[in-house]
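For this view, one protein chain was removed and the others were kept in their places.
Chains: A, B and C, in written order; residue numbering restarts at 1 for each.
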Amino acid sequence: MSEAGFFTTRLDEAVGWARKFSIFQYPFVTACCGMEYMATACSHYDVDRFGAGLPRFSPRQADVLFVVGTISHKMAPVLKRIYDQMAEPKWVVAFGVCTCTGGFYDNYATVMGIDTIIPVDVYIPGCPPRPEYVLDGLMKLQVKIQEHGVSGARSAPESRPAELVR
Amino acid sequence: MTDVMTEVAIKLAVVFVMFFGVMNLAGLHTWIERKQSAIIQDRIGANRASIFGFRLMGLLHPLADAVKMFTKEDLVPAGADKVLHTLAPAFSVFFALVAFAGIPFGDRLVLGDRIIELQPAKIDIALLYIFAMLSLGVYGVILAGFASRNNYAMLGGLRATAQMISYEIALGIAIIGIVMVYGTTDLQEIVRGQGGNYWGWIPRWGIVVQPVAFFVFLTAALAETKRIPFDLPEGESEIIGYFVEYSGMKFGMFFLTDFLETILVACLATTLFFGGWQVPYLISDGFHFPWGAVLPVSQWTYVLLGVTSFSIKVLVFCFLFMQIRWTLPRFRYDQLMNLGWLGLFPISVANMLVTAVVLQLTGGRP
Amino acid sequence: MNAASLIQALRDRFPHAVQAAHSYRGDATVLIGRESLLEVARTLKEDPAFQMSFLMDLTAVDFSAYGKKRSPAFFAHSGVAVKPSPEIPDEEPWPGPPAPARFVVVCHLFSLPLKHRLRIEIPVEEADAEVDSLTSVWASANWLEREVWDMFGIRFHGHPNLKRILMYDEFVGHPLRKDYPVNKRQPLIGPIN
Partner (left out) sequence: MDPTQTPKSIPGEPETREMLLNVGPAHPSMHGIIRIIAKLDGEQVLDTDVEIGFLHRGFEKMAETVDYNGVMPYTDRLNYVSPLINNVGYCMAVEKLLGLSVPERCHYIRVIVSEISRITDHLTCVGAGAMELGAFSVFLYMIKAREFLWELVEMVTGARLTVSYCRVGGVKGDLPEGFEAQCRHALQETRKVLKEADALLTRNRIFVDRMSGTGKISAEDAISYGITGPFLRGSGVAYDVRKDCPYAVYDRFEFDVPVGTRGDNYDRYLVRMEEMEQSIRIVEQALRDIPPGPVLANPETGRPIPAAEMVDEGKMGRIAGIVDHRAVIDPTLEGAAKSQHGGIEAGEKRVFLPAKEDTYGNIEGLMQHFKLVMYGHGIRPPKGEVYFPVEGANGELGFYVVSDGTGSAYRVRVRPPCFAIMAALPKLLVGDMIADITPTFGSINMIGGELDR
């Protein structure tokens, strides 16, 4: 490692550390998964232990967009807009099978995976995922945030490129 | 010349102590609040952030929050007034901070022939000054609401305006009782006036003389800090709040203001009603207990005890506010107005009149 | 009032409006023409003999694929057919869907004071899919009719605000019709997946 890089690396690490322990989430709760989201946030599982216990209902202030529950085609533009309104750096967690792939609602009304609309960082499958899965997903997100760094680009989105077709 | 320099240095030191204490307490406040709510709610609360493996019971989480907010993108919504949008949070924090200048946090310290007042700024009208600053702080909220070009923020701003105006009146009139009793608006003098005991054992604190004023003050002051049950301008679940369009550190500044104001109100309540830095039975040369025992203490110990006593009282008040925050639901707009104008305002006026009459009858001594 | 007497009472009251009736599995059902729907509905709600205070549900069935549904089975009659057990009455077989009409609008009524239920079915042709709105009788018909319009494309004459309710305005077609493919998507944004 070059000497000039030393400071940058340290800074990256410090900022990554701060970001991963201060996750203000925007819960975009639509459906069944919301119940497990609640369970995760409440006393038994307590997501606040990871520093993610402060949901912000303004996308401007949120760091992580938790998309919780099925997204229908009617809802898709709203989701996209919320994502656009968020301030950088931002991450997206797809919570539950419906947001990951559309689940068993393979029909005219639902979006087959939100990664067709917005990039997704962490997928938490399950219908709905148990709180333990959610905590696991959150820890994976923390690792990802730590690796992101202050200047570095986001690690490549694990999704198909969003192609806007009207 | 050197005299002036020393004077300035001492003043700076005092200001620094106050500033340092307040800012740290504000940081700590978030941590206490998180932990305290966790205890109320059968949770553990934030505890994962660690440096070199030290978790310190989650004490590092506020630090993480602060660093993160500094590195977050700052957004100004299209159509918003850029200047005002930026000014608003600065306004808020600035006025909340400068208000602390009037708070005495200890008795005077005598170093040789130099007398150091443990109060950042010695102002004769400290009480009025603090109120003025509190009122100006509202402009931050109003500006934030109006500059954001967002209906929710606008509603928040409107609510804040109405709430502040109505409660400041009750707050002011409640305090007049205290001012009449102690005959001054200088906070240091008010605190000094609270030294000594009634009948030898009840401390001569404001709450003993003005119990009604205390409860009016506490309620109105709670409203002033915009916390539950008076958090209408924020109202998370109804209107997201006047800061809905703020991101990054600008939002952080509003966040900070919230805590600063809580601490300020706790300081005021302590100063006005709980004897400020007074310790029961302690006068400048030592403890004089009601049963006649005397425990002499040195001057330094005396001052330090005063500062400690002040801090503990402030913390107790902060804790009380948190306890209320996690227990009660929120008022509605009209109920808030009713409580302010039909409840607190008449009570405080009546309290003022009764105080005046009693003072007249007793010849001006409490 | 049990199902049979309820149907009889209705037949006596509206000899021409009631086209058919059955009480399959004890559910009193009458088939009435759409021209007399409003009159029947008002009477059912207000007449002390019926007192149908609730319009519990209003929906429709598209019978265009009835009997033509391709079974996905290897054998047409695969699966476990079930005959009813003796203690449950099955004296009256189900007459089947009303023949020429494609749609049937189905209302479920309930009388709170008399505790009886009634199903009204109104056959509707595809070419002229319009029924009188029941909003003037029961307030609950408002959204339910909007949903039927949205899902089946049946219009309701006299409805104050007949527009889509579950789908978005840009959506073309009516998804619960049998000829709408189950996964034909019309996304607002994003690819057609």
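Simple rule for what comes next: contacts are C-beta pairs under 8 Å (C-beta built on N, C-alpha and C of every residue); 3 or more make two chains touch, one makes a residue touch a chain.
From a predicted model like this one, the values you see are computed outputs, not experimental measurements.
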Quiz item: Among the chains in view, which touch the chain not shown?
Solution: A, B, C
Quiz item: Residue-wise, where is chain A in contact with the chain that is not depicted?
Solution: 28-32, 34-36, 38-39, 42-44, 55, 57, 59, 68-70, 72, 74-75, 78, 82, 104-105, 107-110, 127-128, 130
Quiz item: Where does chain C touch the missing chain, residue by residue?
Solution: 24-25, 27, 29, 53-57, 59, 61-62, 65-67, 69, 71-74, 77-85, 87-88, 90, 94, 96, 106, 108, 110, 112, 115, 117, 119, 138-140, 142-144, 147, 151, 164-168, 175-176, 182
Exercise. Against the chain that's been left off, what residues of chain B make contact? List them.
Key: 37, 40-43, 151-152, 154-155, 158, 228-229, 231-232, 235-240, 326-335
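The working rule: only the chains that are shown with their structure count from here on.
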Quiz item: Greatest Cα-centroid separation from chain B: which chain?
Solution: C
Quiz item: So which chain ends up closest to the centre of the protein, judged by Cα positions averaged per chain?
Solution: A
Quiz prompt | Distance from chain B to chain A - Cα centre to Cα centre, in angstrom | solution = 37
Exercise. Could you tell me the distance, in whole angstrom, between the mean C-alpha positions of chain A and chain C?
Key: 43
Self-check item: For the chain C and chain A complex, residues of the former touching the latter
Solution: 167-168, 175, 180-193
Self-check item: Sites on chain A touched by chain C in the complex
Solution: 73-74, 76-77, 80, 102, 106-109, 111-113, 116-117, 162-166
Quiz item: Quick one: in the complex, what on chain B touches chain A?
Solution: 34, 38, 41-49, 51, 60-61, 63-69, 71-75, 236-237, 240-241, 243-248, 251
